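Report on the structure given below.
Only a single protein chain was left out; the remaining protein chains are all shown in position.
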Amino acid sequence: MTIDLTQFHGAFFDESFEALDLMESTLLSFTVGSPDRESVNAIFRVAHSIKGGGATFGFGEIASFTHSLETLLEELRSERMAVTQPICDLLLKSVDVMRAMLDAARTKQPHDAQSVTDLQLDIERLILKHKAGAPGSAAATLAPSASGAAPASVEWLISLRPDPEFFERGTDPARIFRELGRFGSLVVTAQLDALPSYRAMDPKRCYLSWSLSLLSNAPETAIREVFEWLNADCELTLTAISSPPAPDGTQTAAAPAPAAAPDATAPAPAIEPVQINAPPDAGSIRVGVEKVDELINTVGELVITHAMLSQISLGVTGPAADGLRSGMQQLERNMRQLQESVMRVRMLPISTVFSRFPRMVRDLAQRLNKQVELKITGETTELDKTVLEKIGDPLLHLVRNSLDHGIESAAGRAAAGKSFVGTIHMKASHHGGSIVIEVGDDGSGLDAERIVAKARAAGLVGAADKLSEEQIQELIFNPGFTTAEVATDVSGRGVGMDVVRSNVIELGGKIEVHSERGRGARFLITLPLTLAIVDGLSVAVGDQTYILPMTSTIESLRLTPSQVTTIADGREVFGFRNEYLPVVRLYKFFGLIPRARALHEGLVVVVEGAGRRVGLFVDDLLGQQQVVIKSLETHYGRVAGISAATILGDGSVALILDVADLIRSAAHREAA
Amino acid sequence: MSSPSTDPTAAAASSQVLTFVIGEATYGIDIPCVQEIRGWSPVTRLPQAPADVLGVLNLRGAIVPVLDLRLKFGSATVQYSPITVIIVVSVMSAKGPRDFGMVVDGVSDVIDIAPQDVRPAPDLGATASSACIRGLIPIAGHMVILLDIDLLIGKDFSAALPDDATRAA
Partner (left out) sequence: MKPARKKVRRTRRTSDLPPKSEVIVAPADCTVRHIGALRDRLCEVSDNVRTITLDLRDLQRFDSATLQLIAAFTRDQGARGTNLLTCGHCAAWDEAAALLGLTATLAGAPEAP
């Protein structure tokens, strides 16, 4: 018979992974030689929590490994041992090993136990070596007092008064007391005065409280950390009383927590006041993704219903009309707010993605023998969870590219008069209704000549074609296109920029590149803030209505006949802000019968995509509205030039244009 | 409901079929995949779709393609009026359940059939309908042509998807 704990495994894993992320980022930010105290403490606490959970849930290997790690960290945080670069590397490796062990435990899969043993041995050797070398160091470890160490003990009086919901939250006092018991000898007294009769009580509520007396030589921080899992859902006081009087009768007065109490253990430094840590995000709750999705779906339906009512209300006349219309406007305002709030529920800061990169850049730069610094800004910028999950891979590829091909070797940089250390920057920010993520470097930039040469060789570009800067840079997004001489195992495995682009497009965004030869290259990814709703411009083409995403729309105009020039093969262009843009007659593209064929009888909407701008010729602009994106691919499939569909206020379906794809397909057809 | 099965105890193996009319012929499809039967409503056209894929409909919030079986099976002219019927069916595909609508002239009946009564389709050559016929069954004096829905959707909608060549720069 065992106390049942499997129901709490999930929380343990989640929290442990988060704690490991914290440990990793803390380690990466260390200034070797003089790391700040609180950081070392933070790392110690991570190891300690995972050890506690590991022991409780029966993950012996995890508990044992983290115990050794904790011992090492104890030496570091009490400053008996210095934090050196090799130790930092060792600790980083420990993070990897712990992640692997937790993963294996969670998925019940095997893992590489040898690497765990090896690393653990390294840690223990390090500790032994250090101890052997340091004269007169006492073993101020957290081994149970049964190990025979004889420093003077302190008596701790602990009172624990849990909230009624204590049991239901998954914490078990028995486990906590068992842990405490490992520090020394523990006497537990339960208070039952608040416990009602068994008939009257709610068996799920906790009515008990406890007072404990612990005789231990462990440091106060270690004892307090046993209660760290409690998440502040109880009242806890911890008071130190000195040990029973020594023969000379001296006694130190009791000091109430959380003030620092003098530690009777000689070699240990003074104890810093440490509070029970409330979790950093006290006041947040974990919510299942399906619940949030359902919420968002419902809001989406609300938008459609509102559109429907809106349309009907336009046609209403009579005394109620004004009231109705102003009511509809109020409703629209309320809805927008609701939408924004709901969208924000699914939004997380991009730091969760960015945070993977410092480690990766460090490791990869080492491997490539390059000196690279990673600068991250705007990491608090938030985006939708789904977008967040899918943007990681494209960003990873861009950064690897920068490291591999962008940043030059130290010699190359010196030759170019640049600093030895190259810089890669990752920036995120909001612009209007979109989020813009930039990955750039101060490396060698795109080599236009090599790109064109490669494109010519691949038959993508004619020998005589003249290409603009933009068009050349566009070429790198072509499938199967790589200019790396040798596909390094880092980035050249045929996973090219075309996959990056298609991933970004799948998220409803676009990617552009700006490069300056010799100075560096920047990739800009623009993504919609939400996947579900888009600001659209509805246009009429023949008897059909299409929706143009506002993010792709630049301007709409009515052309006079004189503004349009027909060139060589029947293609039409018009002047727009210092350039000539081609006209794409949407009715032709979609095989419809338009109301207007003469360009000056319809409207031209200038749109941007695939690195180009074109003018789309339509019959009319119908209005601007938010539309809910509905997938076309669930029941049908992909259609050229169309990204998705939506349901209009009258219940009919309108197709949403994929501007970039439209531009590419139109060009393709013209060429054919 | 007519049941051509001679052995009532073979009911365990029988399946239910929805029969409908296109032109002069009667067709049938398995009931389990029928979602609903609805009247005609205007459909949004899909560009570059084959002639018999009329477009898409809003089916309780989902975007569902609509196929005109009458065009597919060679009716010369078709009309769309309030009494035109759309049968909405659902098939399982690798990506999950996929729904689509089929326009027919009218719906007849739901009948029980016994698998042993189904006769193989004669070789009519490769016509539009023959590719998705799974068999014939005599009901009350005339032939009901049983269709295989999976073959129907597989052919049409995969043809509607453009290949990735159009996505090149």
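Should a chain be cited, it is by its letter among A and B, assigned in written order, with residues numbered from 1 in that chain.
As a convention for this text, a contact is a pair of C-beta atoms (placed from the backbone, for glycine too) under 8 Å apart; a residue touches a chain by one contact, two chains touch by 3 or more.
Keep in mind it's a predicted model, so treat the numbers as computed, not measured.
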Interface partners of the hidden chain - shown chains only, full complex considered: A
In the whole complex, of A:Ser29, A:Gln85, A:Thr107 or A:Thr189, the residue touching the missing chain would be A:Thr189
Please pick, from A:Ala82, A:Leu128 or A:Met201, the residue that touches the omitted chain in the full complex. A:Met201
Using the document's contact rule, name the residues of chain A that touch the chain not shown here. 1-4, 7, 167-168, 172-174, 177-178, 181, 188-190, 192, 195-199, 201, 203-204, 206-208, 210
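Going forward, only the chains that are shown with their structure count from here on.
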So how far apart, in whole Å, are chain A and chain B when each is placed at the average of its C-alpha atoms? 46
For chain A, which residues are in contact with chain B within the complex? 301, 304, 460, 474-475, 477-479, 502, 544, 589-592, 610, 630-642, 645, 647, 651-655, 661, 664-665, 668
Residues of chain B defined as touching chain A within the complex: 42-49, 55-58, 61-65, 95-96, 98-100, 157-158, 160-162, 165-169
